[in-house]
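Next up is a structure, given as structure tokens.
The complex appears here without one of its protein chains, the remainder shown in place.
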Amino acid sequence: MDTVTITMKNAPALYLEADTISPDAFAGKSAAQIAELPVFEGNNPSTLGKYFEVTGNAGATAADTRIVVKGDVKRVKYIGFRMTAGEIVIEGSADQYVGGWMKGGKITVRGNVDAFAATAMKGGEMVIEGNAGNYLGAAYRGDWRGMSGGKILVKGNAGSDVGMYMLGGEIVINGNCDVHVMTHAEGGRVIIRGNAASKLGGQMVEGDIYVFGSIDVMMPGFKPVDEVELTVDGTKAKFAHFIGDTGERHKKKKGVVVYGNLYKKI
Amino acid sequence: MAEFIIKNGHVFDPVQGIKGDKKDICIKDGKIVDKVSGSAKVIDAKDKTVMAGAVEIHAHVAGPKVNLGRIYRPEDKLFSCTPTKGIERMGGGASIPTTFKTGYEYAKMGFAVAMEAAMPPLFSRHVHEEIRDTPIIDEGAFPVFGNNWFVLEYLKNQEIENTAAYCAWLLKVTKGYAIKVVNPGGTEAWGWGLNCLTVNDPVPYFDITPAEIIKGLIEANEYLGLPHSMHIHPNNLGNPGCYETTLDTLKIAAGIKPKNKFGREQVMHLTHTQFHSYGGTNWGDFESKAKEVTDFVNKNKNITIDTGNVTLDETTTMTADGPFEHHLTGLNHLKWANCDVELETAAGVVPYIYSPSISVCAIQWAIGLEIALMMKDPMRCYVTTDHPNAGPFTRYPRVYKWLMSEKARKAQIEAFKHKDKVLSQTAIGTLDREISLYELAQMTRAGPAKSLGLAAMCGGLKPGMDADVAIYNINPDKPIANPDDIEKAFSRCAAFFKSGVQVVSNGEIVNNGNKRTLWVNVKAKENPQVMRDINEKFVKYYSMTQANYEALGHHFVPNPYAIEVDATN
Amino acid sequence: MTKTITDVICPFCGTLCDDIEVTVSDDGKKLLEVANACVIGTEKFLHSQSTDRVTKPRIRQEDGSWKTISYEEAADYTAKALAKAKKPLMYGWSSTNCEAQSVGNEIAEIAKACCDNTAAVCHGTTLIAVQDIGLPTCTLGEIKNRADRIIFWGCNPAHAHPRHMSRYSIFPRGFFTGKGQMSRKMIVVDPRCTDTARMADVHLQVEQGRDYELLNALRVAFKGEWLPDVVAGIPAEKIREAADLMKSGRFGIIFFGMGVTQSLSKNHNIDIAIAVTKDLNEYTKFSIMPMRGHYNVTGSGEVFAWQFGFPYSVDLTRGFARYNPGDSSSIDLLKRGEVDMMFTIGSDPGAHFPISAVRAIAKVDSVCIDPHITPTSGVSKLHVPVAFNGVECGGNCYRMDNVPIDCRKVVEPPEGMMTDLDFLTMVCTRLKKLKGAA
Partner (left out) sequence: MAQPITVNLISGRTIQQGVAIESGKEKPSYRTACGIIEMDPSDLKRLGAWKNTNVKVTSDYGSVVVKAVEATQGPHPGVAFIPMGPWANSVVSDNTYSTGMPTFKGTPVKIEIAINEPVLLGVELVQRQCGVKVG
């Protein structure tokens, strides 16, 4: 695997859209060619090289390419956009759409990410060592096909609307989580090791939510059914089990109605 | 205006009976002429196919439900919006393109005219604003009448004259083109959450049946002598076994003769026939009844149809058949929009994915093609996708490919997950007919133009007609090696002239043309009773005043082309 | 001598009343009387006659004072500012007509701008919800003729849409509702006991910010499932009664407003209210409708949608249209410091945006096109006063139920004053020259 290091040298006055920072776009290119890749500051077309110092050549394929992003990229959007393979390490914090529509590969962010990270993710892995913004692993506006595969780990807190319209895959949040988790979900699971706010699992058709900490306000559409002992994300504990959203439509499998599940650690 | 001469092309023109002969086409002052001066610009169409501009008889391209589709489907545009390019404004939308993209895409495929198939009269001003912003192509819009309270009340008492007077008034104030009927009576029933699934189901409160509405509107249409016939989307669309309702609907036209000065020979146009040709009792034993429906139409010359071909895409369904869309969202659980329109109609919108892996979708695909292949007279059967219901209009070239190549059909059948089911539930595997270029010109040009009463104006290349001329990269002298070449050639014209202006060159837009709004201006007998009734309904039941109802003024219809009808005798 | 113009459209709120009568002087220069309009609409027509109107463009000088300039100079300034900007935001559009919006869109396309309308702080979250779940709705005449269950959720028409109840929803006697108010049951959901709530058969005084839970509880109640004893401050019994009242009607409607679009859960509140409506269609007929605020915010969404494909928050900076509120929405753009030029027309973000967003406007180059003196003009570099649309010029507008109604001109603007359309056309011509566009 070959490593390309890009270091922010001229920060944008506004925000930079750099959907070309991905192993797929870098693959097969030299440092000089990578520096020529297009980026946009507002309506102003530019090149990656105008903002970043690029060192190292990419591997022949995306899978053979590792990108290390250094410097302040808090105002850079779309890093890892639609990536299918390879690896990106962001040493600081990044802006919106990190790993948006990604299908494979791995993204590690040492700092925080803003909203819309892993939008409609299909596969691969994302690790955010700081906090995640709103709409982590959610669907794009209007689409009923949200995150369908892959794994996201947030070591800090997450914003609102985690896993909206989620169909599959897993999101683990070590910290706390803001309102609306897995709204409209039809599969997948979200594990919140910290506290949750409210509005969990609204309009949920299928899927699983696990909360280790507190929940401010429960949705009325989640009915307490029993207590279960489970091993979740390596932790064995007793959980109160709720099913819901009982106001929503549900499929039947073998004559039995399938609900979404909410497990709250006791 | 410039003169052009298109030389050496293979001309297909059903209006003149030209079947691929090499013939020069001359254009002057926006019209086809016999000859032009020596200064005419020469366009070489050697080894190419030349046809009149195509005519779209039924598509949902402008108006409130189309725009609701755009508004509520951002995902239909994700990663597919196109930038401003030369004189082309930016565009977007796969199944529901923006107005600019709609005009450009039609023009790039060689279309000169498109009819918006369902205009809610209360929203006519909206429809016309969108038509205004759709470049190049001439457009008209069909106001819907089949659930209109005036019509229901007049026809309950068999008052054809009053119905006709009301239709004439509504066409004028909405700048409408034809009498459209959607799920007659059923959409009014939907006002209460109900429906009419057969032609004999009574409409709640109004004490009338769909059959009476259909018959009355055919008679009113012929009473006025409108250019187009009554254009119907029958009851019970899209349900297994619906073909019986379709046949009951078609039978209502029996014995009625067309009366008009436009050369139109039908009294009923059955639209998106594919959706109305289903047998079976449920989705499990779902089967094609294309044969039963086309047999009937083949025998009855006073009916024309269009196909409604399924293109196997993700699309957005939209129809004035409100209860149907409610039914559909119950099946696929995708987002449901509905709008009931006071005194007049309703509309619904639901996204739909015609997946080749689902047997019902594959059977629907086959039925649409069967209809076109089983219809004996291509002048009475027109290719549509009921855009965007069975697929986007941008897929026409693919539908042409399937119609023109048995090989292409076989390849698609092979690709289906449930191909055995397609073969057992339809006759598609037994049909070896391949539509010729001449027949295609009938089904997409001369035929729909005649059915719309526009035969003197468009759909052909006869001197005196509008100079709408499309040139395609197809050499009819050579066998087509790969059916995909058909799709490619019809997707982008080599050149297209609209009203004598070259608007497309090598598949690119080079001129925004001079688009017109087609509407039908009926001079009808004065009818004070109907005028009083209209006045009363506005005062009592409409939510806006009569004075603000008309689509009037330059910002709605900047370039009108009125087809005059004298119905005073 | 005076003359009376009938069937005039009121350019204030989304109710877009079209039965106003306006009396003008014989020369058509003075507006004398207004009949049929509500108190706000009347004020709108009459204020156009005030003598202290700004009638010429003004540019702010170094010392902060205004200098009067010509419309030509103002158009030059605007075109240059747009041409120069990397990410201009063209905001507003809700108090102007569709023709002006259309020219504005052309400008935005050439300038590669972000464009947004007042849905951003009004029913934008409704649009997000509609994109997620759809919208079973109807025109206002359907309510008048059929509806026997009227629900006002988080809206206060007695104040915000003063003639709504008398024209469409509560009092009118329609085709199937001959007894008017007697044929209807009215439910109001609001954390305050509003003047609208006082008229209701049932008032659910919901805990502020818990509409999502209450709507969820209604869905649960429809299905007869288990409910906690109290949801959002409302006892389960009362929720079940309200659910039964909704189900038992022949035709129901939920009207909703800022109480849900602007409270916690935002789009989700609407999303689940639409789900409630959809559920009710299993039992009876039900519709839902946003109480749109500005008289032509709906039209702006329509024009954006047919030209660009999205109803608001459209980002054209890359040369093609994109949309994602949270990224391309005005408040976020301003708050995040993404914008380097602000163009405002037909709205007043200075008064109606949170102060952090207004500060961002004050920091950048800015043009404000508005007949009034407003907080926005107060923080802008250039103020271009224009004729009052719907009073001094006509043009098409869309009512809250998407019905288009062509506004009427009833009186002449002060001499020399331009309309929105005139001024935008001048800007467009100049911008095309600057950008070398066709």
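For reference, chains read A, B and C in written order, and residue numbers begin at 1 within each chain.
Keep in mind that, in the parts below, a residue touches a chain if its C-beta (ideal position, glycine included) is under 8 Å from a C-beta of that chain, and two chains touch if they have at least 3 such contacts.
Computed from a predicted structure; not experimentally measured.
Just so you know, the chain we are not showing touches A, C across the whole complex. In the complete complex, the hidden chain is touched by one of C:P57, C:G124 or C:G309, namely C:G124.
Residue-wise, the contact with the chain that is not shown comes from C:D195, picked out of C:E33, C:E72 or C:D195. Only one residue in the set C:T78, C:N216 or C:S263 touches the chain that does not appear here, and it is C:S263. Considering the full assembly, C:I331 is the residue among C:I187, C:I331 or C:V403 that touches the omitted chain. The hidden chain makes contact, of the residues A:G86, A:G142, A:G159 or A:P220, with A:G159.
Residue-wise, the contact with the chain that is not shown comes from C:E43, picked out of C:D27, C:E43 or C:E237. Counting over the whole complex, subunit C has residues 12-13, 39-40, 43-44, 47, 50, 60-61, 63-66, 120-121, 124-125, 128, 156, 158-160, 162, 191-195, 197, 208-209, 258-259, 261-264, 266-267, 293, 313, 325-327, 329-332, 335, 348, 350-359, 361-362, 372-375, 377-379 touching the chain that is not drawn.
Hidden from this view is one chain, which touches subunit A at 115-116, 133-135, 159-161, 178-179.
Rule of thumb we're sticking to: only the chains that are shown with their structure count from here on.
By number of C-beta pairs in contact, B-C leads when B-C and A-B are compared.
In terms of their C-alpha centroids, the spacing between subunit B and subunit C amounts to 35 Å. Separation between the centroids of subunit A and subunit B, computed from CA atoms only, is 44 Å. For subunit B, the set of residues that touch two or more other chains comprises 72-76, 335. Residue positions 140-142, 144 of subunit A are each in touch with at least two other chains.
By the touch criterion given at the top, residues 62, 64, 66-68, 70-77, 81-84, 86-87, 89-90, 92-93, 96, 98-100, 122-123, 125-126, 129-130, 133, 149, 190-193, 205, 326, 329, 335-343, 346, 349-350, 540-545, 547-548, 552-553, 555-556 of subunit B touch subunit C in their complex.
Partner subunit B is touched in their complex by these residues of subunit A: 140-144, 249.
Put simply, subunit C touches subunit A in their complex at residues 85-87, 111-113, 128, 131-132, 210, 212-213, 216-220, 222-223, 225-228, 231, 264-265, 268, 271-272, 275, 279, 316-319, 323-327, 336-340.
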